[in-house]
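Selected chains only, in their assembly positions.
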């Protein structure tokens, strides 16, 4: 259940914004059986968005909508815009979007405003030039999630005395995916809080494209380049990176003394399900069901009853490990 | 009488063309049968049907009185049929040996036995008496030797029926002699042999019977010894053509020097000095690989010079590309039509108009009306047999393809034109027309270089004959003094060796 | 008789229509009609002017690429770097605008950059004898790298309203004649004519069909190849800018795989990847089929996994259909 308390629920920002239809609402109440909601997601083939879309769909139907359209923008701005035009052409009642690039925010809001269709940003915010949000948002805060990872990992290192000359930190990065950059930034920040004097010579970065075997290569290269390091602390912006780094540690025979922490949960759960414990100790579980269901609920409430859409809702980042993942992930642990 | 190989009422239709019409005759074991007919008469088509490459529309084929039907060349090969195609079909990056054994290499436990393969190939090469090595990749040997490899490939299959489709077109007399000895040997071994050629001399020298084609129909079968050249020509062309060379419109006003080469060398030829005058026809003779084609390419800007200089009409002339040569008024009608001459997948129209496309354009736009008019005229002038000018050139018969290349270059109206084996694969009737065209061009003041491996042709048409050997010019003979033995002796003269002896 | 048939083949509209109907393209026209019909039945919003505009708009970039790739393929080349270059062009334009350069200067600069890039590729292909496949694979990697480097990995916002007109200007106020649509159609018509009717166009076929023969026929293969790659990359540069204008941002990660959309459309439209064969009209049909189909799948809300399968299957089906038709025609004759 989305717990408002744990999120940073800023009061609704100035209503000048176009796509926050809260009070410009002329005819919000619509007969439920005509409502069609579109969910346009930047990478509809990722498990994350599949789950998010399913949750949203379920919620919409549950609340009486006629249909929910799941649309994959394939990380392609052009496909995204076509999908948006399409949804508008088809006369949907409301749109949930995760844009392939946040610079597409203004276009999105403009188009929806022109067509008089309410829009909610899912996962990634819709931002204007100055970085201000221009539409209500239900999602994940990459920086905060990164911070949670950094904090957990730093504490783990402390507890396990991983601070000596033979220990180093490796940030696997996804520089080419803009939403993943703040995750690494958050990791760096909270690690730095716990270890302000951590030496730069024992801090490494290596970039990959989000795929596991590329993460393997990116990590393996760093490991071989630094044979004096026997204990590695690896943080990654997604689970693929964490799993890839783990395999690379195993291949190098360094896994027993090292720790890897990712973001996601979808591959971590597979890792945790193994009998033997691996270096992949924890991940920041981000809950797509929450995002999907809550964004849909807000939209339906607005369309049915004219209830104002809350301006901001962040799904909390919960660190999960082999011990607690079943409890926290529930159905998603399967 | 029931021959070993028998065709019965074979018909073959292509879109818009009836290539064979009710063709019936046979070939005996130990017999060499010639196919004679104009370009596009259907000779190659019949061989391709026999080879399982094409499926005939109707009719039957019998071998040893059993009806046979081949659905692929593979089946035909297995049934003991071997065809040497008009177009060489080799794998350029593989060795001579591997090409000779293409389709049936010598293997041991699935592995190719290269040692044995090379040795066996060497044996065949020796039998042919050729100076090539089994390990050399075929793309590195000259066109003539490639053709010999093609022949050795078919020879090596030990087939009972062996067909040669214009095997001598790219060959010179030396190789032809070799080839004929081989063919006679095959005959004595009791093979049934089909020999397609436009060269009357060869037909009378080699064959036992002649089958004459015209427009896909059988005009008759003659015992070679019982017939004469004029009779055969009349059968295939439908009229007398008389003595080709005596009736040519000779040009008696030789003009100023058009082209001059001073000590020109390229990667392949050395120290070439020559002059060609306006209205003069200079013949180039020599054995395969003598360097005639390479000299022509140098003149045409297709190969770079390594030394020497050239002038055109007295002015320095150093083309860096064929385009520059063409702009200066030089044309080259290349030797290998398939590789160098034609865009096979384009139409007759697109191929014919290529050299003068600029003249058919206004402000960069092609004037289709003019282009079609021009093409129609060329088709008529050169008697190109094609269902329409929109036919893809790949579907024309070999000789008709050659005519398209000739038509293209004749149309350019150059100062100097070089013909490299212009009558390769051209039927006798068309040949005399082409000689007329060349002579008429000379009469108009065009300087002509004609490279040919047919001695009669070079002697018959040229005002002067240059003989080449190993990249050097070994002789410059006026027509009046030219005889076949004389030319041949210079063609085989070992100038390099002589020079070395002098130097040493 | 032959001559008269030849003469009768004029180049007027009626004749052209007739030619199409009996031409190679007929099976593609049919395929397109079938696709439109089926989707129209399945979704009432499919066959509407609004959707047409939406399809045309999203086809606008791919359209430019399709033309360029069709020309290249006919000339026996291809350019696998255009996705990266389109992204790079958008980012470069956005950055130049941010520096305060006027829209006109920006556009010219980016177009010039495209031309230079095309020339560099052509240099590798003609002078250094690389295959265009490998030269452009290398260029793909390089240009993607530069797109990220100059933007530092972030999208760059565009606010210059003159420049944004490249994305939204409506000719005569007509909503179906926006600049992206207009420009794409213009390019199709223009290059359709150039390829069919000019000397340069003819030379592309000759060079692609048999380069050795082309050279000996006095055609400059170098010139043709340079022109082809320059045209391709200028079209890409413009396309990249149009996309950026439509998105209000230059994005370094945009257009991955764009080259394949273009090449696929061209090949589906009957252009051979062995050189010497094809037409711009065919390529246009190929594009129309692919875009119409993709759009229909989205409108029908087909699951994206199945969309992948359906697209691949469509390609195979269309080509099989074409093969069977051609075979039957041969038999019929």
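So that you can tell them apart, the chains are marked A, B and C in the order they are listed, and the count of residues begins at 1 in each.
The working rule: contacts are C-beta pairs under 8 Å (C-beta built on N, C-alpha and C of every residue); 3 or more make two chains touch, one makes a residue touch a chain.
Since the structure is predicted, the reported quantities are computational estimates derived from the model, not experimental observations.
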| item | value |
| --- | --- |
| Copies present in the complete complex, per labelled chain | A x1, B x1, C x2 |
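To be clear about the criterion, only the chains that are shown with their structure count from here on.
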| item | value |
| --- | --- |
| Chain contact topology (line, ring, star, complete or other) | line |
| Most widely separated chain from chain B, with each centre as the mean of CA atoms | A |
| Length of the line joining the C-alpha centres of chain A and chain B, rounded to whole Å | 72 |
| Gap in Å, rounded to a whole number, between the CA centres of chain C and chain A | 35 |
| Euclidean distance of C-alpha centroids - chain B vs chain C, Å | 43 |
| Chain B to chain C touching residues, read off their complex | 15, 300, 302, 321-323, 325-327, 332, 334, 339-346, 350, 354-355, 357-358, 361, 364-366, 368-369, 372, 375-376, 379, 387-390, 408 |
| Chain C residues touching chain A - in the complex, by the definition given at the top | 43, 45, 48, 50-51, 54-55, 57-58, 61, 148, 153-157, 159, 243, 246-249, 251-256, 295, 298-299, 301, 303-305, 307 |
| Residues on chain C engaged by chain B in the complex (per definition of touch) | 2-3, 5-7, 9, 11, 197-200, 202-203, 205-206, 209-210, 212-220, 276-277, 330, 333 |
